[in-house]
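As you look at this complex, bear in mind that one protein chain is not there, while each of the others sits in place.
== subunit A ==
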């Protein structure tokens, strides 16, 4: 069954290649929100109406132009148990919102998991593209071409004045949310992060935790995304995000260089201690795991730790999440037990 593959492999195919600036930028993501004309938004739709929307949107997948994106497997949310949903959220293949409101909710996922098309989320249609490293433009190019194919078959709710009409007023206009996930340990260590993040918020961008709205930034991972969707064109939004991200990368790089040149010994001590703890600890809560993994990732990037690939760290970032842990060990766990299994998993993965 197609579902199983998506929930059992921790690492999506798309994450295996590095992409531009991959020592600082983990991934780039673009999603666009669309709705069908003359149909109530999913929040108010009846079961029948939601099902009709799903059928109509699913039929577009038959368009032969869709083939360029590879096989798209349909996954009905109603067919998944809570744990599988959790894993899909942890892999960013569906939003927490789709996992919760699953009335005729569905997602179509491409083989390499870089394209996921959500149906009956907050909006009828959400097209999401994920790429490794800094590739927002590439992600947008793909998302907009998928959008064009849908638009050739279905009538969108669109208004000359307001643009694409969305369920939430924060998405109206372009319906575009572009975001870049960044690993910024040196800016955190040198205490420049707050200054930079507040500057970011003044140019129409926002910073969130790695699982989107309301989630905390752990492990020095920050998700930078556009706040404004109305009154700016898509290319302006993408360019604005790109240029701000490039500037943050420069700051992070120079902070890393300074840390290395001014306190190499302390840095080495810090990353090696974290590495040691990950290798030998018997209990590891998620917050500590994220922090230690961040230290080790920095150590790898700075060349202080070799014999370890960033890919293993990417894998661990996903695998140490609660849903995936339970999936992996096939037991439901109390938070305390999770900490034990998490430590066990990390030891196994790194000990190889």
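Going forward, a residue touches a chain if its C-beta (ideal position, glycine included) is under 8 Å from a C-beta of that chain, and two chains touch if they have at least 3 such contacts; residues count from 1.
As a working rule, contacts and distances are computed from a predicted model.
Select, from "UVR domain-containing protein", "Sulfite oxidase-like oxidoreductase", "FAD/NAD(P)-binding domain-containing protein" or "L-lactate dehydrogenase complex protein LldF", the UniProt-recorded name of the complex's unshown chain.
The chain we cannot see is recorded in UniProt as "UVR domain-containing protein".
Looking at A:5, A:65, A:162 or A:273, which residue reaches the missing chain?
A:162
Which of A:172, A:272 or A:333 touches the chain that is not shown?
A:172
List every residue of subunit A that touches the chain not included in the displayed model.
For subunit A, the residues touching the absent chain are 35, 37-41, 43-44, 122, 144, 147-148, 151-152, 155-170, 172-174, 176, 204, 213-215, 227-234, 237.
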